[in-house]
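Worksheet: the structure to be examined is printed underneath.
A single protein chain has been removed from this complex, and every other one stays in its place.
This part shows chain A:
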Amino acid sequence: MAGAGRPGPGSSSAAAATAAAVLVAAAGCWWGEGGSGGGGTSGPGELRVLAGSELADMEPLLERAAEETGVTVRMEYTGTLDGVEQVVGGRAEDRYDAVWFSSNRYLNLYPEGRGALRQETPVMASPVVLGVGEDKAGELGWEVADGAVTGVSWSGIAEAVDEGDLDYAMTGPAASNSGFSALVGVAAALADTGAALEPSDIDGVTGELRGFFAGQTLTAGSSGWLAEEYADRVRDPGGRPAPDAMINYESVLMSLEGDGIPGGLLPVHPTDGAVTADYPLSLLESASDGAAADYDALVEHLLSPEVQREIAADTRRRPMEPEALPEDARGAFPALPELPFPATAESADALIAAYYDRIRKPARTVYVLDVSSSMAGERIEGLRSAVHTLAGGDAGSIAGRFQRFYGRERVTVLPFSSSVHGPESFEVPEEEPDAMLASIRDHVDGLRPEGGTAGYDALADAYALLEEEDTEDVFTSVVLMTDGEINAGRTYDDFAADHAGLPDRLRAVPVFPVVFGESDPEEMEDLASLTGGRAFDAQGDDEASLDEAFREIRGYQ
């Protein structure tokens, strides 16, 4: 293929001709001279790729690709939704030559997304399925063959949930492609129309979906983090037992064996099919022709039988060249029917909205917010703006639609300074939430910074508040935002001692600390780890850093 030996300095004219035949692109630059088309600034032999975080496991293979093709891949990682926003918003084209997510299907529902991509090459594949331990499969009477569960449909899984025999972890569909693929697949399977879901089909299947998703007891904004948390809980439950099963990429489920889960989780290959990620490495329309040549070389390398074999062995993703695998290794990857993905953005968005507002268990969130004197000025403005984003201040963006407070969510704002202020709680209604969202916005606008930082006292109060409530059938979590060292009231050690004495159901409530201003990153990491949460960095110079952290946390709520 063209570009296989991207010409370096002093290369032959034949090679140069090869490179010149590569498709020229370039917004605003038509027939560039030689290899200089486009407005990109990648160096020769360097491809800048905006990638889904689940592709970090490709780094070793990409290093080898660099040695063999001369093309160095610079991966920058992001979540699926954020990546889609960057591309659709036109913010990817100046900074990257290509994007690489687990799927482009959601991106392609938007005209701006379709227009931004010049070429898409599926590199490997992995269906999104349920994974279950061998013992649990036996308990449920499911048939196990060749390291997988066979003969079970999505309805069969729903029945097991309904009988109270099965719970599972799954990522949030607005934040993560695996959760989205699962939602789409389950909805298509349970609606059983045989064709792509239309908005009008959703109401009819809402009851069944509610039954299915009643089994979801752990959520997260990233499939990788979910798998780690799951493995942690299997190894050391510490009051937070792992769910029976996990919905994730087949490859992630199969790789768990390496994470200390004996036997890993067996993928359930549903008789009615799955939605398959095909990891298309996608050249942006704006890429220079030099980058296009690099792209061709990289794609050719990745699709070579040897590399395809390594992908299957190292990442457990299915190769796009089935014959690359020795015959005895193909049994692990039986062909599955593909469940249809919605044809329109309207259908997809309606399904996501229904999931959060009506179908899954409601969210219960407590926002423990620092209003000490150091928050005065830009910081309190940033905080207000971040809460405004979640309270529906920006319905025009993808994030505004899916990262806002959900229908049926109970939100408590619990401010603190030298002491803990009175909590204020809001119930977001399932229908017409606008008035309640406006009250949340008004409430944070009224917060006034003053005094010290009694963060752990406030956190203890948050748990005390939740102790009064039924946390069984809700996704309960606490966000702690503080901009400085916690210097009043309880210390971290005091809090940890208190936490150890909490009942299990409260120990399972994660804290998501936002590392902001002068707050102590290490202590916040410890706090996250203690409570089963995750720390989010908002210390960037960007004014929107707090906003971004709050939005990212939505994926975990």
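As a working rule, a residue touches a chain if its C-beta (ideal position, glycine included) is under 8 Å from a C-beta of that chain, and two chains touch if they have at least 3 such contacts; residues count from 1.
Keep in mind that, in the parts below, contacts and distances are computed from a predicted model.
Missing chain, UniProt protein name, picked from "Extracellular solute-binding protein", "Cytochrome c biogenesis protein ResB", "Electron transfer flavoprotein-ubiquinone oxidoreductase" or "Branched-chain amino acid ABC transporter permease": "Extracellular solute-binding protein". The omitted chain makes contact with just one of the residues A:Gly45, A:Gly239 or A:Pro337: A:Pro337. From the set A:Gly194, A:Pro262, A:Gly377 or A:Gly501, the residue in touch with the chain omitted from the display is A:Gly194, counting the whole complex. Which of A:Glu300, A:Asp314, A:Asp498 or A:Asp526 touches the hidden chain is settled by the complete complex: it is A:Glu300. Screening A:Glu134, A:Asp162 or A:Glu321 against the full complex identifies A:Glu321 as the residue touching the chain left out. Across the interface with the omitted chain, chain A contributes residues 1-2, 4, 14, 17-18, 20-25, 30-31, 104-105, 108-109, 114, 117-122, 125, 189, 192-196, 198-200, 270-273, 276, 278, 280, 296, 299-300, 303, 318-323, 334-347, 350.
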